[in-house]
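Here's the structure we're looking at; comments come further down.
Of the protein chains in this complex, one is absent; all others appear in place.
Chain lettering (A, B and C) follows the sequence in which the chains are written, and residue indices restart at 1 in each chain.
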């Protein structure tokens, strides 16, 4: 039973097959091949608009490169303090932007709001003594398994656009957000004001490779140079193209996400009826955060369940010493039975514990 | 007939099979998996010594990260002016090092020598008004299809080590060099003084992924941070590990290179007997550079032969206006028949041309 | 009446005279001159130990360069969230370090403690997914007019040294701290574990120019290159040297600071007896923070008093809407009479206000 991350699972068979199918013959290198170009075209189709799309190898690079198109070194990017760009990427955003400040705000459920952003912007009153706010980065689905709705995205955009700031969406789990909201890719991005999206695939069935998708064409200027200079232009790019095509083909990506989200819901529902466990945030995508007695946690680990102890700062601040906060991530490939076995363990273990305690 | 690059060919079937075999079950992400760790251990075996090895996604990133361990932003790296790090990577070495100067020297056959390096170092006499020379980067096999012998490598090391400078080898075509020299990986690297190697795989049969291999353990300090910050730590690293293992297993990598080198030799031999063509450099690996009449070049292109017009600066400087310089790269997967057909075209086309001209 | 900053005042006459005296004849440029070298030697004398000292032009550059010797781009520097390096330098620390994370902690009176630092360090548990903590930066005197005692400095050092982290002190108002604590420069720096100090002069009587003073010789390696590359090596360095010498000569710097601190004390004492005003932090150097009724503030401004509305986050968070937080900075050159006039205004204005209100 492995709920450590969605990226502990392998590659979807259709994507693996696409890699094998792409293997014949020769193809121009460095992105000049048909598959790469078809993938970029397919993204335009999926998003129902003209886009500039660039394949890269990792989500961290996608974010860093996307932010570098928004913020120069003297700029600032506002995000949630628990956003991946703020707290999981070892200064990669600073690296790619040449030293921009990543300003992490607190906010319930991993989300920032126009109100918190505006309050922060009001602190930037001293001209060049502060960095210049250049953009906002939101993660959708968030690191806490919640989602920004299109109207929430739009509200942020409306606040920042008049200030000349751009909106980045970290979509490492974008598919889970689209499905979780029963919306469309277009609705959740450019129609709501997103200027550039890190479009994740590897957490949801691909092997390696993400895309940076620009809706604001001006931001895409010279982006091919940024990608190359960042060591992100892959020689045999056809294999990135093949993955992306198979990922999008027949809505595989949405089907995968649908399955992962459904499992998360099932897991959360099962936990909610366990009186000793609290589910910490709304479960709107494929992650479940739960607070449980440390003893239960230890029993689960002893039974071979894998997951990370990870809890949002605000919830963690209210936990008792005897409690443990855990993150459970569901994937397109997580066996349904694992969810059931996990829930059985939680319920059973606890029964036992209480029995022992008598 | 495609001689444009060794990376226009696909993935070796054994490597593709290894990817499929790696697909079952779950594995820790971000390099904590068994395959990644086995690959790193296998590299130590191949190099017959303790190493610190790090998998990354592209050769440009491997070079940039390796150089960042050698040179701070106020440093200088000396290399050949036609080295990939100097002229093909869109300032990636400057990016990863934080602005180090890449000092490109001229030199026959794409090679720099202790004499040219020493002369350059003698120009660094003004302390902090110049950058501080911190390392030398040599490419083996070179961009011009030649090789540095172990003793040539050692001679460079002996010059620079007393000055506190480190030696990097760009081994995008390292396999071709090892095979071309009938030497061992150990002999060509740490036994000759190489401190850190960019170990290429994608030009020689892999899909995506290279390794940075440190022989100087001090340089490897904090390298995991550099890789992460550079956007080069892959979530599903097991697939990089699987490729590397299959690449090294049973000396597949050397067999592949042997085949490519042999084809290059065959191509060069065939060209040498064509009086209208000059082979430009010693053919010691898998690349052949040739100067030919422009008319012949046009006929070849018209016949569907793919290659790049590319010639070293020194040879190009001596070409007539009526001549074209071309680079022909052979791969583990280039059909032998393509070489023969190409040679037939050269000989036949030329016969015809001369006939026409009468 | 100008209390906006200590740098709104001019240059001490002795320093101005030293500049004129330095003007004759020729001198080697770029720091090779006698005055620069004498200044660096004089700093060693003042600090009673061997140091490596480097003259630069601004405090922001001094801080950025000093931190670049401690933290690489993948590193983190821990400081107070209201430290100059965190919130007043437009990403200069990020620029000079190549993108290190500046981690700002809250803490009373502008100070961080071993406890808050340790708690933060305990969050760095995920290896390269976080930046690597490389140092702590403390400001002495702090931005809130308080001071770190030698034993407080030492306690921080003892926490971080075993973790391989270095200690930087931003001494933009170092003189005020030394005097405020009745200690010695040595006691407050290397004897308490400071590895590198930004030694300010311009807020305390000089024209332009600060020094980076290393007590840890290893950190100073190649620093001359860092300074040059940072655009901080002044051609006519003799004028920086002359200022520094005059600043240190006969303890002018300490006398200046003593006068400024005494004025701050006098101002604070006068404010404390004004029932409508709260002095916000201990007044241990040359700054006074005060919370006052907005109406009083407006009257003061209308009377031509200059100062900044600036208040620490924790105090500001507890202010009423009807209150204003102000920062009053005293300088070596602030006329004593200005302090008295200001206090008279505060007392008088308020009497009047209350009178009006009846």
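Here is the rule we go by: contacts are C-beta pairs under 8 Å (C-beta built on N, C-alpha and C of every residue); 3 or more make two chains touch, one makes a residue touch a chain.
Source: prediction; values computed, not measured.
Contact with the chain not shown here comes from a single listed residue; of B:73, B:180, B:270 or B:325, that residue is B:73. For the options A:222, A:249, A:269 or A:336, the residue in contact with the chain missing from this view is A:222. Listed residues C:26, C:151, C:182 or C:275: the one in touch with the omitted chain is C:26.
Against the chain not displayed here, chain C makes contact via residues 2, 4-5, 7-11, 16, 19-20, 22-29, 56-62, 64-65, 89-92, 95-96, 202-203, 207-208, 225, 228-236, 239-240, 306. Although one chain is not drawn, its touching partners on chain A can still be listed: residues 30, 72-74, 98-99, 127-129, 131-132, 222, 224-229, 233.
By the touch rule set out above, chain B reaches the unshown chain at residues 73-76, 87-91, 94-95, 97-101, 126, 128-131.
To be clear about the criterion, only the chains that are shown with their structure count from here on.
Here A is the chain whose Cα centre lies closest to the centre of all protein Cα atoms. Although chain A and chain C share one sequence, what matters here is the overlap of their interface residues, and that overlap exceeds half of the numbers used. The mean-CA centres of chain B and chain C are about 51 angstrom from one another, to the nearest whole unit. Chain centres here are Cα means. That of chain A falls 35 Å from that of chain B.
Centre-to-centre, using mean CA coordinates, chain A is 41 Å away from chain C.
Looking at chain C, one finds that residues 73-74, 98-99, 128-129, 131 touch two or more other chains.
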